[in-house]
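Of the protein chains in this complex, one is absent; all others appear in place.
Chain nomenclature is as follows: A, B and C, assigned in order of appearance, with residue numbering initiated at 1 for each chain independently.
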Amino acid sequence: MVFPNSPTDHGPDGFEPAWAERARSLAERVVRPTAAGRDRAGRWDHALFAELAADRPGPGLAGPLVPRALGGTGLSAAQTCALLEGLGEGARDPGFALAVGAHSVLATVPIRAFGSAGQRERYLPRMASGEWLGSVSLHQTRGAAADPAVAARPAGDGSGGWVLGGDLDLVVGAPVAHHFLVVAGHHGGRTAFLVDATTPGLRIAEAGPEAMPTCSWGRLALDDCALPQEAVLGTVGGAPDEVEPLLAALDWVFTSAPWLGLLRALTRDALDGARDRRLFGRPLTHSQSARFALADLATQCELAAGLLYRAAAQFDAGRPSLADAAAVRLFVASAARAVTEGAARLAGPPSATGDRLIERTHRDALFFAETGGVDVLHPVIAASVLELG
Amino acid sequence: MVFPNSPTDHGPDGFEPAWAERARSLAERVVRPTAAGRDRAGRWDHALFAELAADRPGPGLAGPLVPRALGGTGLSAAQTCALLEGLGEGARDPGFALAVGAHSVLATVPIRAFGSAGQRERYLPRMASGEWLGSVSLHQTRGAAADPAVAARPAGDGSGGWVLGGDLDLVVGAPVAHHFLVVAGHHGGRTAFLVDATTPGLRIAEAGPEAMPTCSWGRLALDDCALPQEAVLGTVGGAPDEVEPLLAALDWVFTSAPWLGLLRALTRDALDGARDRRLFGRPLTHSQSARFALADLATQCELAAGLLYRAAAQFDAGRPSLADAAAVRLFVASAARAVTEGAARLAGPPSATGDRLIERTHRDALFFAETGGVDVLHPVIAASVLELG
Amino acid sequence: MNGRHTTVTAFDFSGIAVRAAETDATARIPSQNWKDLVDSGYLRLFSPREIGGLGADPLTQTAAMEALARACPGTYWSATVSALLCVKLISAYADPRTHDRLIRPLLSGERLACFAVAETTAGSDSGTIRTTVRAAGPGGGFVIRGEKSRITNAPNADLAVVLARRERLAGDDGPAWCLAFVDLHQPGVSRYEIPRMGLRGMPWGGLVLDDAHIAPTDLVPVPIEELAETMAWGWLKNSFAAIGVAESALAAATRHALERVSFGRPLAHMEGVQAQLAQSRAQIDATRLLARRAACERAAGRSARDLIAMLKIYATEMAVEVAARAVQIHGATGVTHGHEVERLYRDAQMNVIGGFTSNRLREQAAEGLGLGPAVFRAFDWVAPAGLGHDPAGLDGFPRPAAAA
Partner (left out) sequence: MNGRHTTVTAFDFSGIAVRAAETDATARIPSQNWKDLVDSGYLRLFSPREIGGLGADPLTQTAAMEALARACPGTYWSATVSALLCVKLISAYADPRTHDRLIRPLLSGERLACFAVAETTAGSDSGTIRTTVRAAGPGGGFVIRGEKSRITNAPNADLAVVLARRERLAGDDGPAWCLAFVDLHQPGVSRYEIPRMGLRGMPWGGLVLDDAHIAPTDLVPVPIEELAETMAWGWLKNSFAAIGVAESALAAATRHALERVSFGRPLAHMEGVQAQLAQSRAQIDATRLLARRAACERAAGRSARDLIAMLKIYATEMAVEVAARAVQIHGATGVTHGHEVERLYRDAQMNVIGGFTSNRLREQAAEGLGLGPAVFRAFDWVAPAGLGHDPAGLDGFPRPAAAA
């Protein structure tokens, strides 16, 4: 008889409800009141970010994954996921949550994982405090699936420095960021660089899609930007093994986390709204069909949560899985569409008032799905299933 | 052996490709160039409408269903559907097409069908010429599924007049309309009224959802609006048999028609876009998965077309079917979501340039689905299937 | 870490898996399967040590359920209905003194139990149940009369846990329903099999109870609303059946994709096929994680009933989708009788239907969300809203003097 020890190193889910709740109530108090207005104006509010960053001993949303020794909160990946989930639910602002995640996870973790001691000491404390905002382009968080947009060449002066050129779109928070994580292609491979906003030859323009306007989109134009050797993050030519898969997995997991919170908020709104709304002379909640739809929304949230926290727990166990991270993004993006549409159906034609959460999330869910992209996620998951690729 | 005569009174589809093409090329020339700008500004352009209305002997988009004797184009329902399909495809502006359909079908046909000779002669020629814009609230194009928003009471002065009170939201083109078709509840039933914009006590405010901004949304506040007996459209108390089912069927069919055109435009854009876009170092059109998605988009368009033109042909045969009209809306709304999402997937993350047709239609498709509303459409179709309701 | 590998390798039901096609074809669970089950400890996993179980932790239980469901869904259903669902029902409601006598043989595999709720004209609605228990008269105990239909294990069970009405005498204010533990080896019992689309290896059929006798201690009045709490174990059982079926279907589709070449292109290299495999992988993983979470919640003493209802809906419908994809990837071989994916496709739909249907569970999940109980109103509200008949045409209703 086979009678195995069950895995006891972690629970089956890794949920961190207490951290989610802390972030939720903070964001509800600080961020939510201005969400609709900032969305209309397409405005980034640095004071808000500073307030969330300064919330110590609270969640400290600027540096959850920065070790305490470097001034961060030193949380686990699962706890950070919970923070971002709570931020999404409380703030009801997909763009703002994207900017926080881009800074505190996408721009932070590669430095923690691959940075030299100098880079870690220079960047991480100031990022954890919220003084410096780090940024990435969402074109560079799915490996090199797209053709490379930035080219690098050795400076040729023997200094070990590099010269970068090219244009980079979809840069989260670009106009307000202190530095950017940029992957550039060159003869022999691809390398990650840390590019400060003040680098000569770098122009930063406000430009971006209509979705998630509160993250403050921008575009980088790199015109012969000379970077010192110290700007190289990780190994020269090492991006395909180092920064690229890490950035992809981080994006697919942690950028999905606020969406889980948004889906919970939409589901709760839909429940409340269905109680108030009347159709055919009775409350919508008396309709079996509406009841079924509400049950399905709640189900989507629970399913998404399981995948999300499994992937987060894999980071904490030191064994992140690219395929499981891709599954998170695939499922959450699909749930975001389903829940937004279900919530819209239950809400009925929009009124001129209200905070328009459904409209915002509907607009942003499409963008969220596009930037993940089933044409990238499917092959990554299939490669794992088939052991090919 | 049973060997029936096959139905030969019309083809199996009733398509009118020549009319669709005329409207498409006109709209492409006249409306499309300013679509993105008007959408951003949320602006109605009456000059555009006047240009389409004046296009004689062309489609004459203001009065296709107004008999020639009353100054209209005297087209069939199927031809009108084709015009609106072409308008949707050529203009790429869901809001503008909605406003045209609301005027030329929703506000026009009830007057043609139920108006007195005086009402027909007063309104239809000026509506057909585009001089007067007629309008309805989309809350009133699905019968009285929602609780009544406007109440009527007899004027009490023996004149046969009425006094209306209440608020009406989602009124297409309200700020620029000459008159409104309003259904009001009263003791003993519901009655349809023609309410001129200049009626004392009627206030018209610019307000509405974010979707379809180019239709110029507004809200009506009726504050003891006194209407003469001649304002009654159809029978007193007769709206549930007359205007309500007609308005619902017209909305479900003719408001869907521009969407068929939009879906065709999106599908063509997706085809072109997939040819240009590269992923994993090759054109997206080399991906089997992307090819499948394109095939599915095209399929959705063809399926939607069949239902749409069947319903239009039923109007021309004098036997419109409410259930079949509901099926049009149900299917087209679902196709609109599927095609928009498919097109977005194939386009990838949005660039900062381009006419943003995907973003517009994605935003508007949700609104389109909400205002149809499966919670209204399903019971109407089921009532026909079950012979209940 | 990737939990799925743990579950698949933890229990070895490979013998049962080898016989799965035969089990389906002959509609009989081979006796060797029962021997393997007893040896594996499967039947004892779900029960605490006090009553003869192994008191396995929830993740071991779920790993075992999935492994058995992957090996043979029919065998899984039969064993799990008896050892999990029926044992939970008996131990939740039975008198401790009679406990042992009924439960031990189920855990040892000497006896098999069925749970009899549905009737020929009643499904999950207890209000329509007609089977009735009444006092047996001077001899003591009770007798039960009625017909139960579409019951797993009915054709060969030794013991039935029967949901029945209770004939109440004046002054009896107890619940109107009861669970009766009926020994099926007695003259008043006859049974029949019902052939069906899938899960053909699973015994399934009807019980005709013609004043069958029930011992005095084997009748437990139960408030009907409480029962759903225990029946949720059944929904969990269906969910793992679905996960097993889906995982088997995905594995078969993956193997086929790696082997099959069409138009010179191996299927596994085609993005369309990859998309289908990837979707299945993500859906199965999401389901399994939710299923484990539900099992852990239950093990921690929490109800999780609504979570399990949501799980059962998604899991069973997901498995139909995954099995259909596997059939499509296989093409015509996938519908050939006896092919693994043909069998899985038939089995998958059974998990949707078995236990409460998806719609019934959506009702319950909705109630669990705080929407209040279902409110019925006859479908008479479309016509008053002006949407009850076809509209007039473009020129209104036919009029004596048609206008120009």
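As a working rule, a contact is a pair of C-beta atoms (placed from the backbone, for glycine too) under 8 Å apart; a residue touches a chain by one contact, two chains touch by 3 or more.
Everything numeric here is computed off the predicted structure, so don't read it as measured data.
K.L.:
Hey, which of B:D147, B:D223, B:D276 or B:D296 is the one touching the hidden chain?
P.N.:
B:D296
K.L.:
Given the contact definition stated above, which residue among C:T62, C:N153 or C:Q274 touches the chain not shown here?
P.N.:
Of all options in C:T62, C:N153 or C:Q274, contact with the hidden chain holds for C:Q274.
K.L.:
From the list B:D324, B:E341 or B:E370, pick the residue that touches the absent chain.
P.N.:
The one listed residue touching the chain not shown is B:D324.
K.L.:
Taking the full complex into account, find the residue in C:A17, C:M65, C:A79 or C:M350 that is in contact with the omitted chain.
P.N.:
C:M350
K.L.:
For chain A, which residues reach the chain that was dropped from this view?
P.N.:
Touch with the absent chain occurs at residues 65, 67, 69-70, 77, 109, 112-114, 117, 120, 142-145, 190, 239-242, 244-246, 248-250, 287-292, 315-316, 318-323, 376, 379-380, 382-383, 386, 388-389.
K.L.:
In terms of residues, what is the contact footprint of the unshown chain on chain C?
P.N.:
Answer for chain C: residues 118, 123-125, 127-128, 150, 194-198, 261-265, 268-269, 272-274, 320, 324, 327-328, 331-338, 342, 345-346, 349-350, 352-354, 357-359, 362, 374, 376-379 touch the chain left out.
K.L.:
Residues on chain B that touch the omitted chain in the whole complex?
P.N.:
Missing-chain contacts on chain B: residues 1-4, 6-7, 9, 11-13, 271, 274-275, 280-282, 285-286, 288, 291-292, 294-296, 298-299, 302-304, 306-307, 310, 313-314, 317, 319, 321, 323-324, 326-327, 330-331, 374-375, 377-382, 384-386, 388.
Just so it is clear, only the chains that are shown with their structure count from here on.
K.L.:
State which chain is most central when centres are taken as means of Cα atoms.
P.N.:
A
K.L.:
Between what two chains do the most C-beta pairs come into contact?
P.N.:
A-C
K.L.:
With chain centres taken as the means of their Cα atoms, state the distance from chain B to chain C in Å.
P.N.:
It comes to 47 Å between the two C-alpha centres.
K.L.:
Once you find the CA centre of chain A and the CA centre of chain C, what distance in Å lies between them?
P.N.:
Taking the mean C-alpha position of each chain, the two centres sit 39 Å apart.
K.L.:
Could you pull out the residues of chain C that touch at least 2 other chains?
P.N.:
Within chain C, the residues that touch at least two other chains are 271, 273-275, 381-382, 384-385.
K.L.:
Return the residues of chain A touching two or more other chains; collapse runs of consecutive numbers into ranges.
P.N.:
Residues 280-281, 374-375, 378-379.
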